[in-house]
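Here the complex is missing a single protein chain, while all its other protein chains stay put.
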């Protein structure tokens, strides 16, 4: 597809500075560019490339003030990131899952598939499964007994969803995700061994949730592990049994949440963060990557850092002194000597 | 199944307080409850719910002293967690793997399958594999050449076990676990590149081991990576080549153990903990989540915290001061000024 700068500006409700007739046929990264491409400047870290990019069109925010000359035609928009997202959908490739039901899939006769459901090769759909209209199931997926999938769900290759779990409308689940494996529950025995506590609950994922490759979400011991609407989970995240994650919370890769912890709405959680079990995290909490959250957070919209985590700014201030500790140590030793001298009785 | 409070008390060797005839047909979480359910109080964090739960029966410890009135019938038992585990087995659903050998599985003619073995769709059992009686192999599992599985092993969908590995009786391996991938061994070359060191050993897993979804256990360079009886591994754990983990050690999610490290028996290791390679960890070591273990631990039953880890209490005490470092820094600067004044010669 080819569009002119003025056509794009119209789509995005933006204004053109430069040649409105210049044509583009694909998006590019600002540092790579290329004639006939459209690129964008959303993060000021990349501003230097705005002055050197060979892209034909550059999306910028309404308020952007160039410090040097820019060869690309500018389109000014209210929200650069949303605009480029809109354009990527226009130019970008679609979800690549074959339509129809493969004869090489196994579908139990009691499973109920809605309209326009796709199932690819070597996937298994077990007894009593319900799949909503328009859902697409790629190759080598496993869907256990009595699982319910909503409408327009996408399951990528290798996804495993164990029995009794529920997935809401419009969820996107990336390759090799595991939903509904047993929670990690063992009763210590007198002889030092552990006895498995049966994990009889399920996982309930509401609508518009996206889950990154390799992430694991365990079924509840009793009741449900719950992922609320709009949650976005990155790759290789661990969600333990009976956890609940509030609406529109976003969690970066390799974070881990121990059993029965409840995370509020609209939280933003960095990569490799760990949460202890049985704690409650207030809405809007923001947690820096690699932090460890050992106890409940009651105040909404708090920013945290460290392991165990404290206030973000407090951690930064303490860590600034941490770096000077050897110097402090020497200074303290000197002072001690000096004080002893000062304090010694005059001769 | 429906049981009365008195029937349950008899099963658990417990004593009833309240209506012995009240009937329950499923377990519930204490905060959810519901008429006709049995719930439990094992963690004092949840005590407040004991006074509001709508469950019909509540399991508590012998010594529990209520602070308010409780509407549920109480059953007092010696060990609440073991009792609820016992009941979950009674009420809970069973392992959901179809019996019999699927015609859509590939089973090499030289593989030897014991009595009552199940193999589901699209699984592969290679040349020379031995599977013990009663073992159940779910869909999309791969079992490489000459692997030996003991009796009553459960392999969930997507598990991959590479050639020559051995798995003992009663092991439970959750979806998408990888056992016997190559260890990470490379010999540095003069030109800066690395040459692969062939990984010719295997993985040996003894009996009664449970392994969580997505965990990876690498084969030894030579000899065996060994997981001893009764070990419980949570999800997304990394076990490198030639590691050995002692009996009944429990490891939480996302921990990682570098090559050739030996961990003792009865250790309890938190989530996201990391171990350096070639170290030895004494029996009974307890490690707080996110800690980093850089050197051997010789004293058994030590509690550790930090990265690099030190004694648990030492870390807590040092971290308490860490939080006050900016204040300390100011105080030290003030003192320095004061000392200089004090020490200056009188005029």
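We call the chains A and B, going by the order they appear; numbering starts again at 1 in every chain.
Going forward, a contact is a pair of C-beta atoms (placed from the backbone, for glycine too) under 8 Å apart; a residue touches a chain by one contact, two chains touch by 3 or more.
All values derive from a computational prediction rather than experimental measurement.
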Across A:2, A:15 or A:104, the one contacting the chain not displayed is A:104
Which residue from B:40, B:81, B:156 or B:322 sits in contact with the chain not drawn here? B:322
Quick one: which of B:223, B:300 or B:326 touches the chain that's been left out? B:223
Of A:252, A:276 or A:293, the one touching the omitted chain in the full complex: A:252
Taking the full complex into account, what residues of chain A touch the chain not shown? 27-29, 32, 43, 45, 79, 81-82, 84-85, 88-89, 91-93, 96, 104, 120-122, 138-140, 156-158, 172, 174-176, 208, 210, 212-214, 230, 232, 234-236, 247-248, 250, 252-254, 265-266, 271-272, 289-290, 307, 319, 322-326, 328-329, 332, 335-336, 339, 342-343
For review purposes, identify every residue of chain B that touches the missing chain, sorted by number. 106, 122, 124, 126, 140, 142, 144-145, 158, 160, 162-164, 176, 178, 181-182, 184-189, 192-198, 200, 214, 216, 218, 220-223, 236, 238, 240, 242, 254, 256, 258, 272, 274, 276, 278, 290, 292, 307-308, 310, 314, 317-318, 320-322, 324, 328, 331-332, 335, 338-339, 341-342
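In the analysis below, only the chains that are shown with their structure count from here on.
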List the centre-to-centre spacing of chain A and chain B in whole Å, with centres computed as mean CA coordinates. 25
